[in-house]
Each structure stands twice: as C-alpha cells, then as structure tokens.
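Input: a single structure, listed below in structure tokens.
Excluded from the complex is one protein chain; the other protein chains are retained at their positions.
Here is chain A:
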Amino acid sequence: MMTKNYIKLAIRNLRRNKDYFFINVFGLAIGMACAILVMLHVWTQTHFDDFHPDDNRLYRATIESKMGSIGTNFAVTPPRFAFGLKKRVPEIEQACRIYKSERKILLKTKNDEVLDAPSLLFVDSTFFDMFGFKLLQGNPATCLSKEKSIVITKSMAKTYFPEGAIGKKIISENDTKWTITGVVEDCPYNTQIQYSALASLPTLELPNNSWLSSFLYTYYRFKPGVDMDKPAPPNAIGGITDIEYKLLQAYLKAATPEIERTTKMTPQEFHDMGNNFIIKLQQIRRIHLFSHLNYEMSKNANIETLIVLGAISLLIILIAAINYANLSTARLAGRTREIGIRKLLGSHRRDMARQFLAESITISFISLFLALVIVELAFPQLEKMYQFSSPSLSQSLLKLSPIIFGIALVTGIIAGLYPAFYVTRFTPATILQNQKKLGPRAKGLRGVLVILQFLFSIVIIYSTSTIYRQLNYIQSKSIGFDKNNLLVLDNSTGLGDNRDAFAERIKALPRVTDLSYSSAVPGQLIDMYTFHKMNDSTNQNYLLQVNWADNHFLKTYGMHFIDSTKAIPGKSTEPKHLFSQLNDSTAQAGSETKPIAVILNEKAVQYMGLKDPVGKHLLRLLQNGDQVEYTVKGVVRNFHFESFHEEVQPLIFLPEVPRFSRFTSIRFKSPPSDKDIAEVKKIWEEENPTTLFSEFSMSDNLQKQYTEERSTGEVAVAFSFFAIFIACMGLYSLMALITVYRTKEIGIRKVLGAGTRELVFLLSKETLQLVVLASLLALPLAYQISRLWLSRFAYQVNLSITNYLFVSAAVFAIAIFTVYRQLWRTINADPAESLRYE
C-alpha cells in the first residue's frame, strides 16, 4: 500500500517537472540501450564453444617456434602430432584433428547440382566423441571412420536430399565420390569450428608422416583429474604448465630424427642456436576471445575490442546516471522548503528517503523500458553492421534479464541515494533557516559530477578519434604494392594443363594488362619453410614465408626492387627481365645440381644478416634429407603480405610450381566490373569445368582484414555522439537549475555595473576551469584505452597531444555553447527581473 503511494507520488512529481523528467529518462534510456547492446555482444562473444561435453577438459594444442630472431605462433600442428602424442602422454584421453581447406571445394550431387558448402572440414572419426555437435542421423562412433564418408548439415540434407540423405553420394573435384553417412545439426553460431560439411580426414592425400610441417588443428581431451594448471619444472622455458612440458618432451623425442634430418643439427645444437619449440594448450572456450595465432580456423574476436566497447558503454551509463544525480540535487534547492515543511508536519526521515528512492527507481525503470524499445529498433541495424552473431534478440535478452534489471535497479538506487540521505538528514529548522547554505554545498558536489561528465566525454571522444585516425593511417599507409584493379581467382591449380591457354585467353581481354600465377597472394595464408645460408658454419635455420610465383608476379602487383640491385654490374634492374631470369633456371624443387634463382624481401635480407645479398646462395633441406640450392637474384622492397596487425615478415619468392599455384592474379586497367568478372568466369568454366570459380577483388579483400576495427570505429562514433548528447542534455538542464542560483548574482553584478562582456568572462571562466581539470584527469584513462585498442596493430598511429588538446577544446566549445544557450536570456534581461527571483 505504502509502495503504491510512493510510486503515485513519484509519478505526480515527475509529471510536474516534464523537462527534467524527459532529460533524465531519455538520457538514461540511451545509456542503458548502449550498455545492453554492448552486453549482448559481449555475452555472445564470451559464450563460444561452451556447449561441448567436458569442455573444461577440451584443449587445442598449438606450437610456438623460434628460429633465430623470428618467432612463429601456429594454431596448426603437424599431422603426426595428435595421435603420436596421445600414445606417449597418458594424460590424454582422446584426440581429434581437423583440416580446413583454405580454398572452396566444389561439391556436387549426382544430378550436377552444386552444393553450397563454404566451409568443408576434414576431421578424424573421433570428432563426435570430442565435440558437442549433435549428430541427428548416423552413428557418431563410425560415421567418419571409413574413407570417403561425409556428414552434411540438416539444412543441406533438407535442401538437396529431401527424400533422405544417408547413403547418397556427393561428388567432389577429380570425380571423388563421397558417401553421406550422417546428418549433423546446423553449425551453431558460437563456435570457432565453423563447418558446413564434415568429411573423413584419412581420405585426403596429405603428407601424413611429418612431425614438423604444420597444417592441421589438434584437439585433445584430457582425462578427468589431470591438473592442467600445475606449473612445469623450473628448467622449462616460457611459463608453461606441467602438462605442456610433458607434451613438449614427448614431441621433441618423437620429432628428433626429423629435426636432425632437416636441420643437419642435433636437437642440442638446434636449441643452442637460440631455436626452440613451445607447445601451448588453449582451453576450447578461450580460443575465440584470446587466441590470435597464425592460421586460425576462423576469425576470432578481440578481447581488447570488447573491453574498449564495454568501457565506453559503462561511461555512457555513468554520464546518464550523473545527469540524474546532478539534476535531482540541483532541484533539491527548490525542494528544501518542501522537505522542511513535511518534516515539520511529522514525516519521518525514512519515509522521505523512500520517497526519493521510489522516484529515482521509477525513472530508472521507465528508462529501461524505453531502452529496450531502442535496442529492439537498433538491433537489426547493428547486427548487419557489427556482425553481432547472436541466435535471437529476445532469447539473449531473456538470458541477460537479471543483469539488465540489476543495472536499472542499481542505477536508480545510486541516483536516488544522494538526495535521499543528504537532505533528509537535517532537522526541519536547519533546512528552513539555511536554504541558502544548501546551495553552495551542493554546488561543490555538482562541480565534481560535471567534471566527471566532461572527463568521460573526453575519454570517449579521444578513444574514438584514435580508432578513426588508426583506420585512416591504415588506409593511407603504403602497403608496398598496388592493390587496386586486381582480380584474384582461387582454385587455380584446377586449371591443370589448360593453364597456359587460360592465361592467353585472359590476357587477350582488352581490359586486362597482366596475369600472374602464384601459390600465395597478399591477405591470404602463406606457407613458411626453413632455409639455411650456404657455407654458414653456424648452420642456423631461417624461417621464411614462401611464395612460388611466376615471372609476372612483381609486375602484376607493382612491386619494386630496392635500389642496391642497380649497383650490380651486368644485372638488369627491370623487374620483368630479372624475374624472367629467375624463371629461366627451369630447375624445379628437388634438383640438386643447378641453383635456383630466388628473390628476397628486405626483411628477409635483414633477418638472415646478408650483406650484398645478390648472388648469395641459400639452401633448403627437404624432409627426405635432400637439399635444394638457391641463388639470390634480387631484393624487393618490403610490402605488407599480411594486415597491419602483423609486422612485415621475411619472405622469399621461389620460381613457380604449377601444382602449387592456387591463385591467378589478373590486373585490369580499372577496377574490374561485373561484366569483366563474367567474362573471366566464362573462360574459366570453358577451360576448367571441374573446379569452383571463386574470385575476389584484392582491395576489397584487404579491407576485410579491418572489418572488425571499422565496425568498432562506427559503433564508437555512435557511442561518443550519444555520450556527448547525454552529457550536454544534462549540462543544459543543470545550467537551467544553476541559473536559479546565479540569476540573482548576475542581477546584482549587473546592477553594480557589470557588462555583458564581464559576465560572459565570469561564466566561461568556471566552465573552462571544469573542462581543464577534466581533461587533465581524462588524459591517463584516454591514453590507456587508446593504447589497449592499438595494441592489436604492429603499425600504429602516434597518440598525439595536439589531438588531445583539440578534443578538449571541442568539449569546451560544446559546453560553453550549452551554458550560454541557457544563461543568455538572464544576461540580457533586465536586472530587476533577476533580483525578483527570490
């Protein structure tokens, strides 16, 4: 009954103060909506791979290796790793390997219907024993154990085999016939093991005997009771755990013969040269957020981004809550008399406190309702923009509802606490007598709150500006080649014997200027191999990225040789010529007699410590112990094969090997149009009917590397707009209330002869002081948030102080504008009007 009365009074009070009500509710609603949206995102991102049975015992093993000054961090492992170590390390209960083909593989039904299966995974038969994906039809233990068996998703089965899928055939490239042995649920959104079909791994003809060359993922389930956090013995390096140490010991023991064969060193020598391996285990739930290794299975999220977004939305909700506290305390000035009189009439302190709290909690929940409406409206847009991978809005909201209601309740209580306990603490007499004294004291606290609002606004705007400056920097920084007007075709190995004919026909197109076959292109994964310098007494291993490319590659990509090449007498510096020289040495991998011409990038020269690199000889040891000899024919300027998240890595160009040439890069005179692509596709299908035509634009594809950052930028800009908007709304109405105090002072000053200029100065001075203080205090926080976000990039824009000053100045300008909109009338009114204000 009493509660009903409180709420009734609260609503009546709010009705009477519509402006105040609107600003509070609207500000809080926007703040809460931002917070809820971010929470939804954070929630989905932190609940990846949490549905597997025994997921706390499920780990992915990865290999870190160091070769001299270059370290690599692979998510992939060698083929013998998984079951080889399972045999040797008793703590392992089960193992499963997954191989993901980087290129799209053409799958057809018997009726030549092409299956839409963008992510075909090749997995061991233990897959369904390890992971929590539900097999709807088929036997989980055996469905993947036979060669050429394939499991498809429920929706695929429904689309292509409505009459029943089990036992039907699927035909892939080279006319391989697969038998459907199971139907699995559609891949959940919250897993990094994204599949559209699962095929038996043993069917693939992979080099299955290596302990060193890494190309597939290894997952282990450990036995119950294994202490995964027990630290390794003290002699182990790299802060690993006991179980990681055991795996490493077993691995080194098993891999020793192969290491000796391919490095010509004993494991001890290998180690003494500063080379080493570390095996790391990643709990499956943590991979999506915390793992950023080379060759990840799918694009993982960024804990830094979540923290930055979370921080920004927290600041927004704080700004809105401060508005509330600010406005209610300011309004108290007008209500102290009411409170005094109520107390005089016998109202208890507790009742009054409850009344204030009821009022603020009511506002908070009205805001929450509005916030949910905003979320409902904004969600589809954000889902598109930010790739919020979430099952359904209402479902997620339901799961989050305790937190959301908690936030509303806490915000309401915090905002109502100050008025509730500050004013009600006084005796009626003090309140009635000292109305004036309550003013300035409350002003001190309000000053602090206003400073906080400015501070948060500056932090948000500065962080946003950093995000944008970094994106611009990426956009404008030279990547070392011309990414525009390039069309790249995947699956080019499928061209087979028709590759020359295909190349000729494409080059004959009037808008095509060049074409190149290569094993790798920028933005795509690239293989790494170890090399040695010839006649190097230390026998050091050097890990280089390898691109097998034809003699048109450098020209097609517009890459440049460094000037030093010119100095070599008798050598032409014309790229094409040089490269044709490279390819003239027709030797293929495996030839031991004639050195093969190669080209290095600057970074590789630096890494290997080559002086006068041109003419130097390099060696590569093959798994079978054979060695290949190379001669450096040129050095190409550094270019960004990977995104700006990574540093430029040492890279070597080897002469093209057709069976490695996955990519065809076609340079057009201007950006390739749909018509151009259609022409290319037509030729492709005529020359190569068996493999899938899969094309992308180089510049678009490179852009995709920063999709996440770009979305963060957009979300952050929206958020900083809201932050400033809410802060200004609060400031505006706060000023309206402060004007009540200051109106009289302004009146007196005017009567005493103060002109507009003096008053403007007087009032700006205070705002300026607040902003200066706020921006000084904001600096460390803004700097930290920006640093955190930038830490993902190997190449970062500088954090500039000028920019910081600019942001502070902008906030000051906005604040001054807000203040003057409010005070202008008072300044220009008749002083008598202000003096009457008592």
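We take it that a residue touches a chain if its C-beta (ideal position, glycine included) is under 8 Å from a C-beta of that chain, and two chains touch if they have at least 3 such contacts; residues count from 1.
Going forward, contacts and distances are computed from a predicted model.
J.: UniProt name of the unshown chain, from "NADH-quinone oxidoreductase subunit N", "ABC transporter ATP-binding protein", "RsbT antagonist protein RsbS" or "Phenylalanine--tRNA ligase beta subunit"?
T.: Cross-referencing UniProt, the chain left out corresponds to "ABC transporter ATP-binding protein".
J.: Going by the contact rule already stated, which one of A:I237, A:I341 or A:I748 would touch the omitted chain in the full complex?
T.: Result: among the candidates, A:I748 touches the missing chain.
J.: Residue by residue, what part of chain A touches the chain that was omitted?
T.: These residues touch the chain not displayed: 436-437, 440, 744-745, 747-756, 758, 828, 830-833, 835, 838.
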